[in-house]
Every structure is written in C-alpha cells, then in structure tokens.
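One structure is given here, and the rest of the page talks about it.
Only one protein chain is missing from this complex, and each of the others stays in its spot.
The first chain written gets the first letter, and so on, giving A and B; residue counts start at 1 in each chain.
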Amino acid sequence: MTQDAAGWRADPAHPAVPCVAVTLDGQTLHLPEGQSLAVALAMAGQLELRRSPTAGTPRGMFCLMGSCQECLVHVDGNAVLSCLEPVRAGMSVERDLLHRARDGASA
Amino acid sequence: MHDTLVVGGGVMGCAVALHLARAGQRVVLLEKGGLCMQASGVNAGTLAIQIKRAALIPYALRGWEMWSDARQWLGSDAGFHQVGGVTLAFTQEEAEMLAERMEARRRNGAPIEMVGSNRARELEPGLSDKPVLASWCALDGYASSNELGMLFRAALANADVEVREFASVDAIDRLSGGYTARTLAGPVSASRVVLAGGMWLEALLKRDFGIHIPLICRVNQVSVTERMPPIMRRVVGVATGQLTLKQSQNGTVIIGGGWQGKGDPERGGYEVIPENLIGNLRLASYAVPALRKARVVRTWLGLEGNTEDAMPIVGELPGAPNAFVIGGVRGGFTIGPFMGMLLAQHILGQQPEMPIFDPTRAIVPSPSAAGKTTRRPDSAS
Partner (left out) sequence: MSRYDVIILGGGPAGMRAAITARQHGLDVAVIDEGQRPGGQIYRAPSRDLQPHERAGATDLAQGERLRAAVAESGAHLLTRHRAWAAAPGIRVDCIAPDGPISLEADALILATGTIERVIPMPGLTLPGVIGLAAATILLKAHAVVPGGPTVVAGVGPLLYAVAAGIGKAGGRVAAVVDLLAPSEWAGALLGLISRPDLLARGAGWMAGLRRAGVPIHHRATLAAIHGGRGVEAVEIAPVAADWSMIPGGPQSRIAAASVAVGHGLVPATEFARLMGVAHRYDAARGGWVPEVSEDGRAGENLYIAGDCAGVSGAAAAELAGSLAGLGVARDLGRISDDTYEKLTARLRPSLRRAQRFGWTISAMMALRPGLACGIAPKTIVCRCEDISRQAIDNAVAGGVRHVNQLKSTTRCGMGPCQGRSCADAAAEIVAANTGLSREAVGIWTPRVPLRPIPLEIALGDFTYADIPWPPMLPA
C-alpha cells in the first residue's frame, strides 16, 4: 500500500453510527450497528473474509448484492452472506471454516 | 458405410460403440446433445450394490467391477471411490423390510451384512442416533457421472469411433443391407443400428420402427451442497431405497434417491418440485444431522426411461433384423457399461457373458405399429 493510503471509512458528511461489540474469530471488535457486516469489517481493516476452496487464495466482498457469494462467513454457526447481514451486538463471526477444518484435520 | 450406427450417446450407447470399435468394427455414434449430458451424466453417480434390484445383482456386481477397473477400458478412473455404504432403517417396519430386501440381494451374491445401529455409527460416525438397524456393503461407492461425457469422448476418439454430437436424427430408414439415419448434416448409413436413446427411446422406436415400448418417465431430482468440512465418509441410503447420500472428495455432499420433479421427453426436466426437494433434504439430514449446516447450491433433473418392470431391454428388435435396442432399466449408471459390453458381445456373434434381456416382453401391440412392421421388407444383410 502507498504512503498516503487510507482505510475504508464512513463519508464524514453523515452522522456517525454507534458501535457495538462483536467477535471475529474469537477477537472482540467494535463495529457500527446496523451496518452491512462485510462493509463494517472492511472499515475495521478486515477485508479478507475467506480463502477460495481449491487454490486457497484470499477473498473478500465483491458484489455487495448477494450474488457472488464471495463474502460468506458464519454468524453464530450459520452460513450467511456478510454483505447482506446487518451488524448486531454480540454476534459471533467466524471466517473460513472450510479451510480451518481442513487445516485442523491435517495438523 | 459403417458397420454399426449407434443412436444415443449416454453411458450405454457409448459403451456399445466403444466395445464394437475395439473389436474392429467401423462405428458411428449420433447424439442429439453432448455425450452423457442426460441421465448418464446428471445422476448422482452412486455405485451402490445395496440399492440394486435383487434380480440384477449379478449384473450390478459386474458393472461395479467395470467401474473399479475404469482406467483399463475407459482410460481414467472416472472418480471411482469405494468407500462402503450403510443402508438405514428408522422404524421397526423399515427394519423388517431392510432385512428382507437385503436377504434377497445376498441370495443373488451381494456381499451385504446386517449390522446394529451402534456398529452402523462406528462405520459412519456422521450418522444420527435415529437408525434402529442398518446393512453394510463394503463395495458401495461412487464415480463422477459429470466427467463421463469428457472421458467417453476421448476413449471413443482413441478407438476411432466417429462421434457426432449435437446431431439430431430426423428419421431412421431401413434400406436393403442396413439402416440410414437422416440428419441435418446428411445421411449416415450402417449395416446395423443400435438404439440407445434413454428416455427418448420410446419416441424413436415408435417413429421409425412402428414398435411401441412404453417407458415410464422418471424425473429424478439430485441436489448438491457447497463444499463442507468432512461430515461423512460412506454412501448412506435407506431401506426404501429413497435416499442416496455421500460427500465427494471435493467436500460437496450429493443428495439423491429418486425424488421426482417434473419433465417429459419433449421439454426435458423443467421443474423441481419444492416439496420433494425439501422432503429429500429432510430425510438426508435425519440420517446425517451435520447437513443442517449446509447450503444447497443446486438441484437438477435427470430423465430416466424405465420399462414397466424397470428391468433392462437389451437385444434385437423383433421384425427388424440388425436393429438393436439397449436401455429401459432403473439405475442404469452402475450396470450401463456392462450392459453395453453384453450387447456388443451379442452383436459380434459371441456368447454374451450373461443372458441379455429380449425387448419383446416390453412391446405393447398396437394396430398401426403391427401394420408398419409387417410392411417393411426384410433386410438382405
């Protein structure tokens, strides 16, 4: 990244949204409540959401409209598209369960 | 002029063509779509001895052997995996049915043993605690049906079979000395013809031979999940035969069992019946509960043409010398390659390894049909 790089962030013209605590792979994060989970994670610097199934390359949100399926994460154990899922207080978000299960199996 | 014209490029038509060509015949194969794009390529790929009809067990065992040996005759292992299979009974009534059905298969040579529910869960740790009885067959497994078209295309090319895909047959005419198929790209002639049209066989026989063999159109729904961490390792079925379930090497779980959708030979499979999809998935998750965390990404339909008794028809058509038919069986994927070999042996004048299945039993007389067959002159060949 270049020196003048800036993160994904809210348009300052709009009132800030209060943040709530969620966990991401067990770590606590504070994300804007009601914001799309994928977008909120990007704002928190977490662009990588999973790895592709065969080549294992990093993937993140892409279409933001529920079509491409790239932003799949597990919320409270269920597979959801994070671009369509609003941030709720206390939600437990897990990334890349497919590869973590494989890594676990091969470890 | 070819020796044999095969109409229909599913597993049976391709297998007949391949064996005839390897025996030295000049073979041409016409397929209205792509090779193995219908039932042969879209079935669930299950190679389960436990779900084969008792009367067909000897054939199924030879079919299974051919799949396990696919590298030898097809040039690729076709994704064959022998993982073993458990078949489940969830009620006392089903337990009795399971014991009775498996006994009938065992009598015909299937290596199946009955196991208690605890042993079943040892064999398949992904099972729920719902089964009351199970059966086990170490042979059960699967192959990649979706790869079949590609594999046969390469094998047929190597055997110098002339394969024409996307070539519809408008009519088959009997001429002295053989048969000619009319296609958009011109006539194709051969001394004999093999009709291997799957569900489309009925219309083909009626149109060009005036023979009526009614086929029951089964429109089988098959579903697949997205890739999952390993949740199961065997082929799982149920006593009634209405479930096939296994996780492929790539992590997807394939769910079948002959639950029906809507379709017909004219339009193909055109509508999944949501109740039957949900029913199939409920049954699958009742057997393997980890499936509840899956997402189903695709359900598709395969058209299977079954004779009234769902047994095969393999042999020469009465009143039409050198015209042969193959098909009609339920679950033709497992035994298809072997049926193709049997018909090839018959055509080559050899004694088929096992008895073939005279199509005469399946013919329904109709006045117009009778007239049409008797009017045709006998072939001189």
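Here is the rule we use: contacts are C-beta pairs under 8 Å (C-beta built on N, C-alpha and C of every residue); 3 or more make two chains touch, one makes a residue touch a chain.
Treat the numbers as computed from the prediction; the structure is a model and nothing was measured.
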| item | value |
| --- | --- |
| Option from B:Pro230, B:Pro274 or B:Pro355 whose C-beta touches the chain left out | B:Pro274 |
| Contacting the left-out chain in the complete assembly, out of B:Arg71, B:Arg295 or B:Arg361 | B:Arg295 |
| Interface with the unshown chain - residue positions in subunit A | 1-2, 4-15, 17, 34-36, 39, 42-43, 47-49, 52-55, 57-70, 72, 78-80, 84, 86 |
| For subunit B, the residues touching the chain missing from this view | 33-34, 37, 41-42, 53-54, 90-91, 101, 104, 130, 146-147, 149-150, 153-154, 157, 165-166, 225-226, 240-242, 258-260, 267, 270-272, 274-279, 281-283, 285-286, 291-300, 309-310, 330 |
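The rule is short, and it goes like this: only the chains that are shown with their structure count from here on.
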| item | value |
| --- | --- |
| Centre-of-Cα separation between subunit B and subunit A, whole angstrom | 45 |
| Complex contacts: residues of subunit A adjacent to subunit B | 53-54, 77-79, 97-98, 101-102, 105 |
| List of subunit B residues in touch with subunit A within their complex | 227-230, 250-251, 293-295 |
